[in-house]
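A single protein chain has been removed from this complex, and every other one stays in its place.
What follows is chain A.
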Amino acid sequence: MADCGEPDGPDNKDNITRSKNEGKELTKEEKQRLRKQKKQQKKQKERKDEKGPSETEKEKTPVSLLPPRPVATQKAPSALPAPASAPIPVPASAPFHSSPTPSPADKPAKSKAELKAERRARQETDRASKQPGSSSSSIKTKAPLSELNPVVKRLPEHVQVDDPAVVKRLAKKLERQQIPLRSDYGYKVSLFSHLHQYSRKAPLTQQLSIPSTVIHPSIVRLGLQYSQGIVAGSNARSVALLHAFKQVIRDYTTPPNEELSRDLVNKLKPYISFLNQCRPLSASMGNAIKYIKKEISNIPSQCKEEEAKTKLLQCIDRYIEEKIVLAAKAISKYAIEKISDGDIILVYGCSSLVNHILCEAFEKSRKFRVIVVDSRPRLEGREALRRLVQRGISCTYVLISALSYILPEVSKVFLGAHALLANGYVMSRVGTSQIALVARTFNVPVLVCCETYKFCERVQTDSFVSNELDDPDDLMVTRKGKTQLENWQDVSSLGLLNLVYDVTPPDFVDLVITDLGMIPCTSVPVVLRVKNLDQ
């Protein structure tokens, strides 16, 4: 198409300018032609800088540019931090605001599409300069995006289940990666029809063939552990994920004619899709994956394979050490200052961090009592109760419906978090917001403990738009020999809802204890900005 476009170039340009001036919408082919022309002009500029390629090369380069282009769109997501600025293939309906001839003076405000085109062109120049074997260009550092640049986010698939086009796209992608698609189970409450709802009795691994060549066995095991709830809790899941990736890296060998930095990232993609199908990724896992991908892409191309692999393994170990283990120590140090003798502390569910803090405080001989609040159907509080009682801490156990009865005795509430959102909301196990609300009514301080690697850039104001639905059969229970909801599937107007997460507004939370110190809930975007600048 470029060949037919080139000789007509000037004529077409006139047509296009004419139609633009008349205010008509550009057709799809015209826009594609425009894009190609802009690219070629950029190429021409670069070619003029590098001395004198022959005429034949000039003819060849437009053609050779085309095959790398589809590759570029796939590479771009891996090179740029996913999913924040994943480039959408330029939508056909995006109107061009500027004139077809790119001149800086003519366009005061760049459109998003043009920014993307420029960025892609820049990447292609890097690739073009690397391929002829020039060793001088190092990997170009991405120009730091100023904060005011519009970031086009792609909505994650797992909150668009009600859109059939998205579901089809996902099915195609999974087919390409040879991963089975997990089907939804049971009647979904209409308010949550945009989310997946899976049954624990039908794990994804049943649909895998043996031996499966695409997915590494440690990833298969990990996916099964996630979907059955054997590994639960955001820290545990992240650590398990990182260990599985370490195993993958150890077993990895670079195929010939491929570079480790690019091929390994591509190998990881189907694994991540598989894990996502088993159980939607948590915010902490997302951040860990971003970090690993960045580390892998930053491996210089002349590095030997063994060296690269040891380097990566060390990076992962350091990440776990810094972000999880040492962070927990730092947080306990701050939190212990807040626990005084004679306190009665309320905790909810099983948060590894909060349990760690309480055990440390007990070892430093603080005298306090703990009240563990639990909720159906997960009943994670029993695990926390076991751990605390084994250390010798005196505990009381209640269910969340008895909260108003027990709160007048409580002096402090310690809560764990699954993620902290950029607008200050705390995303945590369902029921946390209720505890924070009732605690605020009784004027009891609420302290949230969270490591900084769980901070994420999403914003959310209610618990509906992005959540996870667990197996609805968990709500069934047998009391006095009768299971009331046994045949809930047969009754058409009955639905069971088993939410996993909810968001707590920042006005219910008094303090957030992180490894960077004790901050108010509203300072989360500040921390995120500092972290981005560091990286």
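Following the convention adopted for this analysis, a contact is a pair of C-beta atoms (placed from the backbone, for glycine too) under 8 Å apart; a residue touches a chain by one contact, two chains touch by 3 or more; residues count from 1.
Operating definition for what follows: contacts and distances are computed from a predicted model.
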{"item": "Record-based protein name (UniProt) of the chain missing from this complex, from \"BUB3-interacting and GLEBS motif-containing protein ZNF207-like\", \"NADH-ubiquinone oxidoreductase chain 4L\", \"Coatomer subunit zeta\" or \"Translation initiation factor eIF2B subunit beta\"", "value": "\"Translation initiation factor eIF2B subunit beta\""}
{"item": "Contact residue for the chain not shown (choose from A:S273, A:S433 or A:S466)", "value": "A:S433"}
{"item": "Given A:A171, A:L326 or A:L399, the one touching the chain that is not displayed", "value": "A:L399"}
{"item": "Given A:L115, A:A422 or A:L485, the one touching the chain that is not displayed", "value": "A:L485"}
{"item": "Where the missing chain touches chain A, by residue", "value": "189, 191, 374-377, 382, 385-386, 389, 394-406, 429-431, 433-434, 437-438, 441, 462-464, 475, 477, 479, 484-485, 488, 491, 493-499, 502"}
